[in-house]
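Note that one protein chain of the assembly has been removed; the remaining protein chains are unaltered in position.
The block that comes next holds chain A.
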Amino acid sequence: MKVTFKDVTLSYDGKKDTLKHLNFQIPDGTLVSLLGPSGGGKTTTLNLISGLLPATSGHIYFGDEDVTKKDALARKVGMVFQNYSLYPHLTVRDNIAFPLKMQKVKKAERYKRAEELAKLVHVDDQLDKKPGGLSGGQQQRVAIARALAKSPSLLLLDEPLSNLDARLRIEMRQEIRRIQQETGVTTIFVTHDQDEALHISDNIMVLAQGTIQQFSTPTVLYERPANLFVAKFIGEPVINTLPADALKADLVSSVPASILAQAKTAGIRSEAIVPFDNGQEMVAKIHAGLKQARKYGREATANLAYNGETLLSTEMAGLPASQTDGDFFLTKAGFFLFDEKGALIFGGDAHDE
């Protein structure tokens, strides 16, 4: 089901707007992440989509139908909560079948459906257990199966992986992706973990301070961040930022003077600082001091001292251990300039939208 927000605003107290004039469209059958820091408005946005919260103004459409005034039940959304919220007194089978029981589906039929869903999410060997006897990952699977039981128009997941340990989290995010692709249900996934969002989503909506910072594919988000906030939020390690003034002398030849005049902040991804000219398009050659070179598995990192700033590079393989300074290159991909308001004014051209 396609979801459209038209100028949606939400205010809890009538004074301060928690969400400001949201406009977006989520295409049918895709998996979209709502990503952002705590308090950025992502769970609020999810609750607006689910109908648990009414919009203060604006309109919400599912497909072509205006659902702004409809409640959660009428919107037929399936939801998975952060703590799973399974019914502790019911078996896995009865948990999954519960929404169908509420719809007065016959017992044999709803159990058949519950068993199909249990198979889909790989808990078909746990059907007679109660949630208390399951591991976190299994409870998560049951919660997804229950949300899918009523064949929802949308599947909403509110930070579903945050209660799991690191390894299980990676396994479960792949599982969620698999289940989404097998069922084809439009899925909206809330997370504060950018890595999770990058791996799982067709599209990512970055939300901060109640507004959409950027809404596009993971690749575009990384390679052409719309503003400084997105550039800093997406990517691990965090992008190097420094005042544009510190770099200006080295950029004169590659960046038009008009852009350079507006530039306030430069952002350099750590993989965009390379020790040799490797044939990529370059924006600058800088001379910098080299300190704290380290090697972790396949990654070799170093801190560079440049004009009083420290830059982190992850491409320092092959440098002699004794080297203390040298010339380094900045590749065009992964180099950005932002103006006073934080908007992107240079970089990201390598990618066409």
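Going forward, a residue touches a chain if its C-beta (ideal position, glycine included) is under 8 Å from a C-beta of that chain, and two chains touch if they have at least 3 such contacts; residues count from 1.
The rule is short, and it goes like this: contacts and distances are computed from a predicted model.
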Of the listed "Carbohydrate ABC transporter permease", "Na+/H+ antiporter subunit A", "Fe-S cluster assembly protein SufB" or "Dynein regulation protein LC7", the name UniProt assigns to the chain that isn't shown is "Carbohydrate ABC transporter permease"
From A:L19, A:I49, A:M79 or A:V92, the answer for touching the chain not displayed is A:M79
Among listed residues A:Q103, A:N278 or A:Q323, the absent chain is touched only by A:Q103
The listed residue (A:S33, A:S50 or A:T331) that touches the chain absent from the view is A:S50
Had the left-out chain been drawn, it would touch chain A at residues 50, 52, 72-73, 77-79, 81-83, 85, 87-90, 98-99, 101-103, 146, 150
